[in-house]
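Then we have subunit A:
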Amino acid sequence: MTVYFSSAVFLLSLFLSPLIRGVINRVKAWFGGRKGPSLLQPYYDLFRLLKKGSVYSKTTTWIFKAAPLINLGAAVTALLFLPSFGLPSIINFEGDLVLFVYLLASGRFFMILSALDTGSSFEGMGASRETFYSALTEPALLFALAGLSAFTGSLSLSGIYSMISKSAYSAEIIPALVFIVFSLLIIFLAENSRIPVDDPQTHLELTMIHEVMILDNSGPDLAIIEYTGSLKLWIFGILLTSLFPVFPGIPQYLAIIYYLLLLFLFSSFIGVIESVMARLKMIQIPRLLVIASAFSALWFIWIVR
Partner candidate 1 sequence: MFIHIMTALLILTNFYMLGSSRLSPIITAVSAQAVILAAVTVISTDLSFVSPEFYLIAASLVIKSVVLPVMLKKALVRTGIRREITPVIGYSLSLLTGVLLFLVSVKGIKMLPFPEGVFNMTVSASVFTFFTGLFLIVGRVKAITQTIGYLSMENGIYLFGTLSAGGSSAIVELGILLDLFVGVFIMGIVILKIKREFDHIDTDELAVLRD
Partner candidate 2 sequence: MMWILLILPLTGGVFSLITASDFLRRILLQLVSVFYLVAVIMIWKYFPHSPAPEDLLGIDPLSLLFLFITALLFLPVAFYTAGYLSHGDSMGKKNRAFSREAVFTALLQIFLSTMTLSIISRHPGVFWIAIEATTLASAPLISFHRSAYSLEASWKYLLICSVGIALALTGNIFLSVSASFVPSLGSLPHTFEVLFSEGDLLQPVWLKGAFIFIIIGYGTKMGLVPMHTWLPDAHSQAPSPVSALLSGALLNCAMLGILRFHNLMKAAGLFEFSSSLLTVFGVFSVILAGWFIVNQNDYKRLLAYSSIEHVGIMSIAAGSSVYNSYPLVIHAFNHSLTKGLLFLAAGNILSFYKTKNVKEVGGVLGNIPFTGVMWTGGFLAICGFPPSGIFISEFSIIKGLINGGGWLTLSLLLVSLSVIFIGMARAVTDMSFGTPASKSAEPFKGRFYSSFPLVFLFVIIVVSGFWIPAPVGSLFKAAAFVIGG
């Protein structure tokens, strides 16, 4: 029975993920005093891109064409391991959290390769930045997940989150959880290229990080990349919001509604952050990421008694 629920949630995730971007953009528009695009605008954009044809530079090789698909495949596979809405994931085994992190990393690896493949200096610069910042974000993410697994005694994502949804941890560690939440928030912003780390709407190549890597992609390729971006927003959003469990014993469909509402509330919060903050100077970003690593490593202090 649970497997059916999980599969349904998996499909729901695939379908609903672009909505997060819609919510964020809507909130940002409200803050800017505009009405803003429709919530479904990301879907329209995807369809518009899918209808177009692709243009490939002569210098590119098969990597350039394959990278978006590999990236998408990695993200979808990662989603298979992600326990959402208080349900276990479709596939889970002890230690799957390491696989989960590296699936996301391998997707990025191919995106970086494809950016280098174009031979453009701008994209090379973007790839270099992406490598640098993700090298700083990855330890933070691993530390955070390791902390959660240390508190719950489980090495699989499903195990961790099922323990958390049952509140099966001592009250002593709540401060440590607060830090993990903070660091996951920074990781969310960094991994998804949001303000204050990166501005998804900037049009100046020199200041871009993620967007500059995909300057050469067009048509369906770009649509796939955009969709994968939405999936990653969804995945990191779920990782964070699932740390605030609904009280146990509630019917499953109510729990799903609760988590969905929480996720969209969180998306609005991200919109607020993006509206009130300015993008950091490039030189200050490592400091932010160091803070994330430090915060996500702080749980260690609670364990070593």
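Behind the choice of candidates: all candidates are chains of the complex that A comes from, given by their letters.
Methods note: a contact is a pair of C-beta atoms (placed from the backbone, for glycine too) under 8 Å apart; a residue touches a chain by one contact, two chains touch by 3 or more; residues count from 1.
Predicted model, so just to flag it, every value in this text is computed and none were measured.
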Item to check | Result, touching chain for subunit A in the complex among 1 or 2 | outcome: 1
Checklist entry - Within the complex, which stretch of subunit A touches candidate 1? => result 171-172, 174-176, 178-179, 182, 286-287, 290-291, 294-295, 297-298, 301-302, 304-305
